[in-house]
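Just one protein chain is left out here, and the rest sit where they should.
Residue numbering begins at 1 within each chain, and the chains themselves are lettered A, B and C in the order written.
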């Protein structure tokens, strides 16, 4: 680098005190020194927001009452924000994103991008007409070994794909902690804030995107059997789903937030006629590659035999584990390079691999279809 | 033991040269010195059978042309066989078992017990009316840590069960080896010998029984999506199945013989509202017990904290791995003790836990329902 | 096989009620149907011995008061024993083995073969002069993946060896259970029965042999730091040892019986200039092969890429775990084939790989040198 990267100015909507994911976004944005948090609207409670923003080192004048206020004020500044980060409950994404896009800002938004499919589709049209960038934080696609998996498959080393098994078990909602006022649980289990999907929206969408990101294939239909195991819970906390693809590929997807003993057990296995791959989020620096008729190969982040996509997605050498924040930060880093057109990386990363508004729409469509399938008794539903 | 166990005399039907499972039965029968192989009818080719039986140390006069011949001849001997072992292709089980039961012999039979449900039900009636013993070799229920899992659940330590995830992936049929004359593959992929189930019959029934054995619950309905991925193959080589239980328990079952990289990857996970269990057949001496809100406990065969069922199912101390043959042999040992009424073990083992003809019928019913569900496009089918 | 294997008749010395290793020998001898237990002298208490032998199905006339009595009586029978199995405490091995060899019997003897080096050397001379076979049950060399490790190294795939790390931690002597009358512990911690080595003799010799078996190299000197951590214990329960080899290879060996949390944690790692190998006794069906500059390969028993030595040492296909008993039984099977000269196997197995009296002597020499080194304060000692 012969000159400094001109940092991208960001404003955050949501992500106040105790919000897990807001802090992750800030850590990820800061990691590679390509972003600068300069404005925010962290909480519906303005005083809380002010206090919190000052704690983050912001100028109090750039801590706003509402996203609209932030949009107007920042749009007028010479050094106003360039990107808005939306980390609020699902039901708020649509209005906030719309406001920011219309004001000309790029957006980084959590998944699911809306709690309603029509709204998601409207955002997609809006992004396309305005021409700003919109990244959905399907962050697991930022892990180097997930990117390696995608590259192995796209290079044909597994042959024709046959089966995909993806699962995302957690246990933090195994009891009704929402009743005790745990804020993270409260909004995720409340249809008015989360939308019609519970576990299916919160983590099922991650699993769904991961399978698509790695295989490069989209299912045409699904069948879902959803449950709310915890007494009194309205939204699903366990989802059993079958998937069918045009190519003949078949899939199973399991998402659960009541699976005792799992912290964040996202895992993906893909089987082709020439070999298979296996990856576990809780041991993210490893990828098992099992060629038909040969012994299992354990590929490692930074280790021998990896492709350029993975190798461009790391910071430190093999054996020095990179984790969740680093994977998340890869999305931020790539998005920044994209905005500044400063990257020396392969075009694949920037052009194709970052999750876009369309991926967000697909996620919402998946939730809607799954809920409809289950309500109808567990029947096949089209995803088109 | 103050006097020697009076060995049980067995005659084997099938299990000739290169038959994997016949050899396993002989190893299992021999392990604990409770059986003596004295007669056989190992192959449809009588000369082969003679040669093979002599190699095993049998008297050539007790090597028979047909099961019927064996039944008649042995029934007349003072020291004739007591138990017939049936290890032929599925389509032959019914006639052979019927013959042996009618001649008054106990039977140990491979799964699926028949290739047709009506026949299975007829066998069940026959066994009940004649009063002989009939054991189906759902051998995975013989592993000590599987037995521990059953005991943990029946003792209520997982609380109310919510989800069961069982899978049995293999890869030995990932290509059309049946075309090359591989005998094991040839009959298993041939509907006239295997029946209407491929992977679902060969290994799916094991997974299905394992889930029932450990949870103590039977599903009331299922939905299956079966595939024959290998070109030209008629029977399924991959099965995706959803399960529903009266209690509200939900399940996923995956059986595959085209899952590259898996040798014999049977694994079971059961989730209750108080904890979960996880067991892998390829590392059978370990069982993970995950109590809600506590760290994962790795229980080990012979190690601290196990119940009597598991502890009565081992031969050597913790840390000295017992494997597939030993697990298989546990069924033989328990069956022998049962026949001789010689055991000092808990009654549970003998009365309830050994897989019986009814378990065999359930397996055939499962195959039939799964095939029907899939043929109808993937719809729910009753298992009653 | 066109004719039955003529079973080898064995007589056992020791291995009475509750003796773990005696039962293992019987299981191993029986597994492949090549041996027949026909005589025994199981306990110093003749009544106990009689009772026990009858329970095993022996003729009471062939249950003897002493090994000498067994030697004389069996030598005169037409169908007398051919092989004596010695599974008594270490201090008894010498006289018993000598008696049996002089009577012309082959011997299978537990390690360490004697509690004194001079006696071991005398046995070696005796075996060589009489010309009988003598096998020491360094049983870990029977595991298929250990045999594969040996073949990989002897084929040069690791290049020139540099480092060997072997360890054998257990925890069953972490407290003074010998004080409570636990019989297995009592004799192993008693110098008059075990000899001068505690953990070093009981399990250190296994680790030492394993390293030599796999690397094909013998150290020329060692340095040991031994401890007796449990209060009142006389013999070592923890051994830290450094090894030096002629070739420049260097080694570390750790044997411990007070290492809380380890059941039978024997593991071996060997590093050459072209790659390395790693094997764990508690997961014995796997072997990690790590070629320099490539990803780790997990080799599996019965799986792709194995050599003939491993492939001739299995009974059932990949994915169906074989365990401790099967590994132990491989020594018995090979020894039987050797005696009957009936094997179709590679000569390496029979000629070189079975542990012989000389290997037994080496083990005793190792114990003696380690104890001497430690007593001298931890100094280098020659192993010649």
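The criterion applied here is as follows: contacts are C-beta pairs under 8 Å (C-beta built on N, C-alpha and C of every residue); 3 or more make two chains touch, one makes a residue touch a chain.
Because the structure is predicted, anything quoted here is derived from the model rather than measured.
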Open item on the list: I'm checking contacts with the chain that's been left out. Which of A:51, A:157 or A:218 qualifies?
Closed with: A:51
- [ ] Check the options A:64, A:94 or A:324 and report the residue that touches the missing chain.
- [x] A:324
TODO: In the full complex, which bits of chain C touch the chain not displayed? Write them out.
DONE: 158, 162-163, 165, 167, 171, 174-175, 223, 225, 227, 229, 238, 240, 242, 244, 248, 250-252, 254, 256, 258-262, 271-276, 278, 288, 290-292, 296, 377-380
- [ ] List the residues of chain A that touch the chain left out of this view.
- [x] 1-5, 7, 20, 23-24, 27, 30-31, 33, 51-52, 54-58, 170, 262-265, 281-285, 300, 302-303, 315-326
Task: Touch list for chain B against the chain that is not drawn - done: 289, 293-300, 303-305
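Here is the rule we use: only the chains that are shown with their structure count from here on.
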Open item on the list: With centres defined as the mean C-alpha position, give me the chain B-chain C separation in Å.
Closed with: 34
- [ ] Express in whole angstrom the distance between the two chain centres, defined as the mean CA positions of chain A and chain C.
- [x] 55
Open item on the list: With centres defined as the mean C-alpha position, give me the chain A-chain B separation in Å.
Closed with: 43
Task: Of all residues in chain A, the ones touching two or more other chains - done: 296
